[in-house]
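Every protein chain of the complex appears in place save one, which is left out.
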Amino acid sequence: MARTKKVDTTQAVAGRSPWRLGWDRFRFNRVAMVSLGISIFFFLVAYLSSPILAILNLDPYAMDRSAIDLDNFNNPIGPWGGISTVHWLGVEPGVGRDVFARLIIGARTSITIATVTSVLSISIGMVIGLIAGYFKGRVDEAIGRIIDLLLAFPTFFMLIAIARPMAERLQVALGVDDKNIATIILLVVLLTIFGWAGLARLIRSDVLSLREREFVLAAESLGASHGRIIFKELLPSLWPKAIIFLSLSLPGFLTTEAALSFLGIGIQEPMPSWGVMLEMAVAKAYTVPTYFLIPATTLIILVTALNLVGTGVSDAFDPKLERNQ
Amino acid sequence: MGIYIFRRTLYAIALLFVISLVVFVLFSALPFDPASLTCGKNCTTEVIEANRIRLGYDLPMWEQYVKFLQGIFIGRDYGHGVASFTCPAPALGYSFFRQECVTSLLITALPPTIWLAIGSVTLWVGTGILLGIWAARRRGGAPDHIINVLTVFATSMPTFLTGQMALTFLIGKFGWIPPPDYYEPYQNFPKFFSTMFLPWIVLALPGLAIYARLTRGFVLETGSEDFVRTARAKGLPEKTILWRHTLRPALSPLTTLAALDLAFMLGGAVVTEKIFSIPGLGRLTIQSVIQYDLPVIVGTTILAAAFIVVANLIVDILYSVIDPRVRLK
Partner (left out) sequence: MARTKIGAKLSAVFAVSALLISACGSSSAEGSGGTVTYLTHAEQILHLDPQRNYTGQDLAFSVTYLTRSLVSYAPGAGAAGTELVADLATDIGTPSEDLKTWTFTLRDGITFEDGSPITCAEVAYGVSRSYADDLTDGPAFAEAFLDVEGGYAAYPGPYEATAEQQALFDAAVECSEDGKTITFHLNSPMADFNYTTALLTFSPVPLDEGGNVGEAYDKNIVSSGPYKIASYTTGKSLNLVRNENWSADSDPFRKALPDKVVVKFAQDEKGIDEYIINGTGPGKTALSLDGIYPDNLEAVFSSADMESRRLNDYDIYVTYTAVNVAKMTCLPIRQAVFYATDREALRALGGGSQFGGDFADGVIKPANLPTDYKPVTGYEDADPAGNVVKAQELMDQAKTECPDEYTRVTTKGITRDYADGDVARQGFAITQEALAKVGIKLNANFIDPGSYYGVILNPETQGDLSAAGWGPDWLNASTVIPPLFIDNGGFNVSQTKADPDYAAFAALVDEAKANPDRASQGAQWAALNQYVMEKMWVLPGLFTKTQYHWGSDLTGVYLWQPYGCPGFNDIGVKN
């Protein structure tokens, strides 16, 4: 990956926030910027999917009987999974729904789950890490035990084992028609429960050392309130770590969601998500390989882009690295 | 020293105990009815009720948990009259779906998982460290860039995709590699190796990237430390500097990480085992989830947690041996 270009340090040594410093470094990382562009493009397409489909007059749930061959397992008619001017990425074998429409609506589902989970687990991780590191003693002890417990759980196991039966119960409790709504909420909650502990532990140890620094001790001796110290003194120094964590956890959660749906445990048909599409495509991988390769490639591109943004961010915000360049 | 180890061990046991309780309560509270799941013929309410009693789900939850704990220490009896039978201690339950004691199911499923874990952890740690060193030594050069891009790419390829693609195209479409199957290594090593090769690689890819990146960081970081500079100033050859001075401090965090990774892998690589039909713990778990085979799910989860807890314990104790300051904390 391209290395951070030398930033013109003469210009404004005075009073640049860590944000500004980081962004300046990030801006000159070409690979990271391109990846950021790709990621933003994906997010935009995902969240504008409904208007896009309305303009193109496509429906992710509508079947096109003319595009599939009833005498041949309902496989798409034509080469490359039935790619045509009407169906840009072909149609699904079996029911003949438009792959492009399902791909971008599915992107919305997958991206939403990953984003909400990331933001939630980071918020919780920050708050709890701060509390543990700041108050120390009993509070720290108790939180440490809970973190130990959570980190000892085989997360993926637990997700697999709990998600499906719990979704049914949640669906009844919420009184919703669509089990997928319950599944989405459940996935976010479960991924968050198992996701915050790692960051909390990092933040805690940072806070422990920050607490002993002069500026915090000074604020304390001046009689600043706990709230002031936490929010005004400690928090600003912790943001870079949270940003790094966010940029790395987002692709992680995206893959986890896809893997769960792929195993038949997350989102389920007819609601599209990338994992669902991949799961359905595996059974047809020999005869209609395009149907498998399209969502697979899309997922890999987005995850790679997000990961490159992530490394870019950690290069930019991690002050230690500068020394090594 | 002894006191620290003792306290640390006690804590680990307590942690395991709490985990077993949480897992047990969590799964018992799940809304499925094991009694009606193993009810084939004549599935009337009376049969379901009889089944419930047979499986022990008629008891209050705390009593079920006590029985479960008892089973771990003294074994557990099932069935009626002359048809009764015992799962010997340590019994984690009985799978009425597979008609086997959970413990023996776990014991059967363990070796494939162990081979898979050891193979892939060795592969990813070894290759990762080597790549990391190479990248660090050619810092800023072509190898560094290539490795950097490759590692990001490898991290971004989810195991379920790489595995499925390898299976579909390398094995299925082109037939370059024999189809998935499992052989015991001491029975047929060539076949064992040829069928495990792909799963090892698939599982190792994401981890490999992490180790390469970490090693690179460590080497660069210690490379600028004073003692390395001194060594260099003394005119020691680069190789000696690298192996003696630069890498040594990086070794203990890397070993810790590898130990924890291995422990995690021993819990079963669900996706890889499912895709490559490896009859290990991960596959056992996913199949039990699909069949709602509750006792097996509880058993595999607790076992996987136990691996992590024990690995942490070992690492902590080793640290305390290496670095006495830890004990004072």
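Each chain carries a letter (A and B) given by its place in the written order, and its residues are counted from 1.
Criterion: a residue touches a chain if its C-beta (ideal position, glycine included) is under 8 Å from a C-beta of that chain, and two chains touch if they have at least 3 such contacts.
Please read these numbers as outputs of a predicted model, since none were measured by experiment.
Q: Quick one: jot down which shown chains the absent chain touches.
A: Across all of the complex, the chain we cannot see touches A, B.
Q: From the list B:T9, B:Q64 or B:Q287, which touches the chain that is not on show?
A: Only one listed residue reaches the unshown chain, and that is B:Q287.
Q: Please pick, from B:P88, B:G141, B:P179 or B:P253, the residue that touches the omitted chain in the full complex.
A: That would be B:P179, which touches the missing chain.
Q: Name every residue on chain A in touch with the hidden partner chain.
A: Per the touch rule, chain A residues meeting the hidden chain are 61-63, 65, 68, 70-74, 94-95, 97, 164, 177, 179, 264, 268-270, 279-280, 283-287.
Q: Over the whole complex, note the residues of chain B touching the chain we left out.
A: 32-33, 36-43, 46-47, 50-51, 54, 78-85, 96, 98-100, 105, 108-109, 167, 171-172, 175, 178-182, 276-277, 279, 283-284, 287, 290-292
Going forward, only the chains that are shown with their structure count from here on.
Q: Where on chain B does chain A make contact in their complex?
A: Per the touch definition, chain B meets chain A at residues 15, 18-19, 22, 26-27, 30-32, 139-140, 145, 148-149, 152-153, 155-161, 164-165, 168, 172-173, 217, 220-221, 224, 264, 267-268, 270-271, 274, 285-286, 289-290, 292, 297, 300-301, 304-305, 308-309, 312.
Q: Using the touch rule from the top, collect the residues of chain A that touch chain B in their complex.
A: Result: residues 1, 3, 148-149, 151-154, 156-158, 160-162, 164-166, 168-169, 172, 251, 255, 258-259, 262-265, 278, 282, 285-286, 289, 292, 296, 299-300, 303-304, 306-308, 311, 320, 323-324 of chain A touch chain B.
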